[in-house]
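As structure tokens, the structure follows; a few thoughts come after it.
Only a portion of the chains appears, each positioned as in the full assembly.
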Amino acid sequence: MHNLIQKKVDKIKEEIIIDRRDFHKYPEIGWTEFRTASLVARRLEELGFQVLVGKEVMNSDKRMGLIDKEILKEHYIRAKKQGADTYYLEKVKYGFTGVVGILKCGDGPVIGLRFDIDALEVLESKDTEHFPKKEGFRSLNEGIMHACAHDGHIAIGIGIAKILSEMKQFFNGTIKLIFQPAEEGVRGAKSMAVSGILDDLDFILSSHIGMVKDGSNKIYSNVQELLATSKFDAHFTGISTHAGASPEKGKNVMLAVATAILNLNSIPRHSKGQTRINVGKLTAGSGRNVIPSDAVMMVETRGSTSELNNYMKEHAIRIIKSSADMYDLKLSIKEMGGAESAVSDEYLINKLKDAVNKINNVEVDDTNINFGGSEDFTYMMKRVQNNGGKAIYFIIGSDIKADHHNGKFDFIEDDLITAVKVYSMLIAELLHKK
Amino acid sequence: MHNLIQKKVDKIKEEIIIDRRDFHKYPEIGWTEFRTASLVARRLEELGFQVLVGKEVMNSDKRMGLIDKEILKEHYIRAKKQGADTYYLEKVKYGFTGVVGILKCGDGPVIGLRFDIDALEVLESKDTEHFPKKEGFRSLNEGIMHACAHDGHIAIGIGIAKILSEMKQFFNGTIKLIFQPAEEGVRGAKSMAVSGILDDLDFILSSHIGMVKDGSNKIYSNVQELLATSKFDAHFTGISTHAGASPEKGKNVMLAVATAILNLNSIPRHSKGQTRINVGKLTAGSGRNVIPSDAVMMVETRGSTSELNNYMKEHAIRIIKSSADMYDLKLSIKEMGGAESAVSDEYLINKLKDAVNKINNVEVDDTNINFGGSEDFTYMMKRVQNNGGKAIYFIIGSDIKADHHNGKFDFIEDDLITAVKVYSMLIAELLHKK
């Protein structure tokens, strides 16, 4: 079967690349992936998958860091113009851009594969040496760019869908292809994780292209330091008054935020590992001679484990609340993103190695990859692991051209083919009929 | 002579009101009074005054809180469209909107009269009961409004110019009519005060319409609590870095501003009188996961005397500098406005009373008027007083319709006539030929 899979993937190589370039050309930021999601849904439907979208696969209230209705609307209109699927567009509008395609092939195990689909607010390079520019698929949405390879992730997902639909008869089990919005800012996974769609999974798999220089033809199995993180905004509301005439009548948010900032940064270091805190952005007050009555503070905590991040978050919340109480202010704290720490299961790492070993010209590299950032796929990993399932997150190596999130970022398209092979082979390992 | 003055003023009543309405219709904010200043200069020239404008009467470097070149340009273009005098427009462009008209009538004392000419960023009421709306002279520059009676002040100044030019032969001395930009935010007086144009004055006079409810036909001679104030912006520059990956590489402005805010508010109270401090507005940082490297803080100090304000300002500057040093930041402090405390001279208060007593239906009220704010005319008062001259600041009562700076603010136009009479009569007291 291994050779069959490889042959079939090699046959759709060009289609995979065409898909990737199409998504690259029409990038959409988190919660606005209207064109992307609607087209993915359409394609899955065409390939015979049962398709669930929007509220069917997302918890509306858990969409963290959702953006303004007005902006959602603008992006919706653009998506319409740029060829979104009209049927699915209506289902995903207002920031419901998650899509799940389900393929049942018997009553064996249930596997989820997760692909993140959002782009970044990055201006894509116009340098003629920049491959997408040279090949004519540079972003048409100026200031938005697939600078973190999610265009590739989508293309991989559709590629796999094609292989699976053709090879259905070889597998015994169910496959769920999960296309997740708003991974940037670690905002989107939670709303899908808590919707229930993961709760019958025995395995969940995901991966990222790139991360390492000169990585083409390598699969990195040992990803460490997926940092747990919490991201939230604190809104303080006081009472403004003329600073000269009656300062005592005000309730001054500026003093509360200053107090919060110093104390947030003073949360005791933790002996069990690394922790982080940042007040990254603050806007407060309206005019020089007015006691300031409104402030918004953007906060982020991290920890090398979820336990450490929770330690930071709990302290942070208490400090912010006490700072508001100190000046008798109203306070609203809004969750804007988050991720857990998570560790891949040994069982799946071994299966991954088995799968990769059967692919020509690709090898597993088990060097310790220090991720050093956060990934909200961890929510899904924990969900599945807590239910007794197994999870893995790995890296698909590629000779990347610049750092992730840089306007010159690019990867090697051939590595998409490798990725489709790896996933297909791994599914074969897990769901093969005896 | 008193009756002659009153008759002459009554005769130009309508002209004064027409002027006021014209300036009301075309309000211009501080440093952009291009149309206003150019037309004032033209009128003074026509009335036989020697006219000095722009750099001739202003120190370029002392224009505090000057606004962006781009914005100056936009306003200049609008002024051109709205009928500015083309000759003088060129002389006042780039924020040189001070004008002085000089009339020599012998070698007697030199008197300065100061009129402030700028409007506010206030949206004028569209209520049909609002007098300017009803009478068709509501602001054409949406979002800008003469909501502090400076339109009246300008009209008074031109009215006086007319009377003086007609009655020149009765006076022995020199009159300088000083039209000052950017009084709002106490930004404009200093650049005129230090230019030298006040240095031959024996007397300087100014006044404000309104301030007190139901004040028409009263002149308030006893203005107290002209608070000294300093207004400045502090710009902090550090180094940004990824808050998760390498927090130690950053230089965090957020911690410095938080430290500054708490300590600024902690400057010890002063046993000699009231002091004030406010950090009215703060913007800091760029993104949640980036150690913030830029912050701008808008600060204001006040004191019931210049000494007390200086005490506050010195402490504030030292605190801000130390806060920046604490995190090895670059700091730039930019003066944005300021005023002194000042007290009217008893001699001129008495002369004012003498003058008013000769006017029909107007009386002096020497109730203590607690100004409770700041006026940059105080720079001019101190300048003249320090040179041995005398100064006065008084209130021209009017039945105002709403608080100053409110979109429904309005005053009684008849009170402009009273004002022209008061000034003319006061000049007559000071410069009459024996």
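Labels A and B are assigned to the chains in the order they are written; within every chain, residues are numbered from 1.
In the analysis below, a residue touches a chain if its C-beta (ideal position, glycine included) is under 8 Å from a C-beta of that chain, and two chains touch if they have at least 3 such contacts.
For clarity, every value in this text was computed on a predicted model and none was experimentally measured.
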Q. When 2 copies appear, how many make the full set?
A. 4
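Just so it is clear, only the chains that are shown with their structure count from here on.
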Q. Turning chain A onto chain B with a C-alpha fit: angle in degrees, nearest 5?
A. 180
Q | CA centroid of chain A to CA centroid of chain B, Å | A | 55
**Q.** Parts of chain A lying in touch with chain B, wherever the complex brings them together
**A.** 185, 227, 229, 231, 243-245, 247, 254-255, 257-259, 261-262, 265, 276, 278-292, 298-300, 302, 336, 372-374
